[in-house]
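Not every chain of the complex is shown here; the ones you see sit where they belong.
As written, the chains take the letters A and B, and residue 1 is the first residue of each chain.
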Amino acid sequence: MNKNIETFIGCDAEYAEADIVLFGAPYDGTTSNKPGARFAGKTIRAESFGLETYSPYLDRDLEDIKVFDGGELELPFGDPVPVLDKIYSYTKKVISGNKLPVMLGGEHLVTLGAVRAMVEKYPDLVIIHFDAHADLRDEYLGQKLSHACVIRRCWEIVGDNRIYSFGIRSGTREEFEWAKEHICSGKYLLEKVESLDSLKEYKMIGKAPVYITIDLDVLDPSVFPATGTPEAGGWQFSTLRGYIKDYCGALNIVGVDLVEYSPPYDSNGVSAATACKILRELLLLLRK
Amino acid sequence: MNKNIETFIGCDAEYAEADIVLFGAPYDGTTSNKPGARFAGKTIRAESFGLETYSPYLDRDLEDIKVFDGGELELPFGDPVPVLDKIYSYTKKVISGNKLPVMLGGEHLVTLGAVRAMVEKYPDLVIIHFDAHADLRDEYLGQKLSHACVIRRCWEIVGDNRIYSFGIRSGTREEFEWAKEHICSGKYLLEKVESLDSLKEYKMIGKAPVYITIDLDVLDPSVFPATGTPEAGGWQFSTLRGYIKDYCGALNIVGVDLVEYSPPYDSNGVSAATACKILRELLLLLRK
């Protein structure tokens, strides 16, 4: 008999044979509003048994692809420095084996650990960023390592015009000003909340390796309430699904994360079900 | 003085005078994900006192029509066989008196009990099916009587091309393949999630007797979270209202059910209020 193994539904490949490695980064120590994203990975796996492995949108099935689910990293609490180190190391191991990492946050700061590893392998990394918040502060209450600063920290690594942000509808005036200079979509951040003209970006990005970071609060709170800082005025599910389909189809995706789902605020489990469905679509689109 | 009588608001006709009979089928024994639909009928009645009897959409009032509310059937738990028998018998009694049955589930399997009775009276019965899930499996974990198989069981009774499914966005590959052969809307199941071209169906259905089964999870989880297996990417309230209005206006409706509302997952009562409003619109449209 086998010990109890609990993976995301349909993701039961062995590590050696897998093309994609799914893992959780259960840290929410710098969450500035409502904490709880640490429970996202475990909850998403548990809820995934209510999801079909087959996507009628894509006519693909998780049963046909090879995903290894490594479970949750064991991360300390409080100080984010050792947390980011552990995420960095795990991501590095995954990509050194030529597998594609898919990380479940945790809060958005966990992206920084993964990006540090990605950039070592892909120095010309481009980041596509879906979010309600700009996350471009230089510091937050004196801290440089904060989920409110994570895209700024990533920019310090990848540089100007390598980050494309969509869905942004909250931030300080300074962040919006700064974005105009340094973020590809900065000049029209808010317009991107509702419009869907992604073709232009395809051409600009070309064949560059792309990391996609999805802060689930890019969705409207009606669709996805269970997040630390819900922001009215966001996307419907089909909008996010469309973007993911477009970008994954056209670009060279080398890593993905899905962050800021906070189970304690998911009073009826709808956000979990939605996160599961987004993850399924993502995984199916990442297969070669 | 009168004993405490609690009916759906405005549905206080005596049985003899009623054109429509409302009753509940509080069974959720084969619910594969989150149970609780057994409480739907009682909760809907209790919440209905917050609803107006008048519909400004239709300029009609429940006060003007004759609906008898028979309360909840007393159904056993566990084995679905005696449950379906009881639903069959009650439905038969209602239609033998030339009254139109409106059943509140419970889970979707309860539809089978009603359809068995309907087909005896209306051998050429057509079924219109609103749902997020295909419910077309031949069996589920070895069981033929499951809410995941209910439309397949109905098909065994009514046959090919007599079922129209709308809103379907979840199922196995086999279900979607099978639907192409046997379900009227099968070739374009997913397209029906968002488009609203119901005119064509009118003509195909003509004067045939029609049973409408509404699995409330056809609505988007943002609109209707309290259901056993919420599926992102569904309809807005106005979409469902529009469909109901169109079909009830154009077709010969002989029975209706409303299933899969699960009160334990209705943390703020919004799904109850929405179910009440759909039921009011339905009842007002069914009057001759």
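Simple rule for what comes next: contacts are C-beta pairs under 8 Å (C-beta built on N, C-alpha and C of every residue); 3 or more make two chains touch, one makes a residue touch a chain.
Given the structure is predicted, the values throughout are model-derived calculations rather than measurements.
Depicted are 2 of the identical subunits; the complete assembly encoded in this structure file consists of 6 such copies.
Rule of thumb we're sticking to: only the chains that are shown with their structure count from here on.
Distance between chain A and chain B, defined via averaged C-alpha coordinates, is recorded as 38 Å.
On chain B, the positions that touch chain A within their shared complex are 32-34, 168-173, 176, 189-190, 194, 220-222, 225-226, 229-233, 265-268. Those residues of chain A that touch chain B in the complex are listed here as 49-50, 52, 54, 56-57, 59, 61, 220, 222-223, 237-238, 241, 267-270, 273-274, 277-278.
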